[in-house]
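Every protein chain but one is kept in place in this view of the complex.
Take a look at subunit A:
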Amino acid sequence: MNACPKQIGEYMHEYLDGDISREHETELKAHLQSCDDCRQHMQELNSTIAFVKSAAVVSVPLDFKQNVMVRLPKGKSGIGVQRWLRRHPIFVAAAMFCILMSASLLTGFNDDKEFSVTKQPNLVVEGQTVIVPAGETVTGDIVVKNGDIVVEGAVDGNITVINGQYMASTANVTGQIDEINQAFEWLWYKIKNGGKEILSFLDKNK
């Protein structure tokens, strides 16, 4: 076999696979006629195949199918829901979006515990209370977070109080007065503001 052309071994397998070309087959046959070793090799391969193919059919146990059916997972409804969700990923995405958005807005509401007020000239701040002194006029909007506002003078604009109280005796406010204390109102305020910003942005662009 050592002295034989190297491709002869490959041709044998091509032959056994049934995809040998005519030229290769002719070459192989010619070689096998002249070479005892290769002829024996080929014969051994043939009997090897015959040997494996003589394996008897092993019959499947009688209760095989029953056992498979018993092992199948129960609860088709669960599978149904899963499949439905898998086919409609947009609902999962929308739900995730809502959860994340509301979470971020609500944490925003809870985290802002610090007192803050819109900077305006002639506003007086005493502790957590903002005072518009009597006789003074504040021009522009005022936003107070986590504090109260007392208006004794006049305000030419809107007042928004978040987590606080609006107190006035003889107030003179030209704009709107908003008090926001609940999470829901906070959300509504955010949405309104977002809308307003978009509108003003559009207005500017016009």
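As a convention for this text, a residue touches a chain if its C-beta (ideal position, glycine included) is under 8 Å from a C-beta of that chain, and two chains touch if they have at least 3 such contacts; residues count from 1.
The definition used in the following text is that contacts and distances are computed from a predicted model.
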Which of "RNA polymerase sigma factor", "ABC transporter ATP-binding protein", "Malonate decarboxylase acyl carrier protein" or "Iron complex transport system permease protein" matches, in UniProt, the chain that is not displayed: "RNA polymerase sigma factor"
Touch with the omitted chain, as defined above, among A:D17, A:E114 or A:D203: A:D17
Touch with the omitted chain, as defined above, among A:P73, A:P89 or A:G135: A:P73
Candidates A:E44, A:E126, A:D156 or A:E197 - the one touching the absent chain: A:E44
In subunit A, positions touching the absent partner: 10, 13, 16-17, 41, 44-45, 47-49, 51-61, 64-65, 67-69, 71-73, 76, 79-80, 83, 86
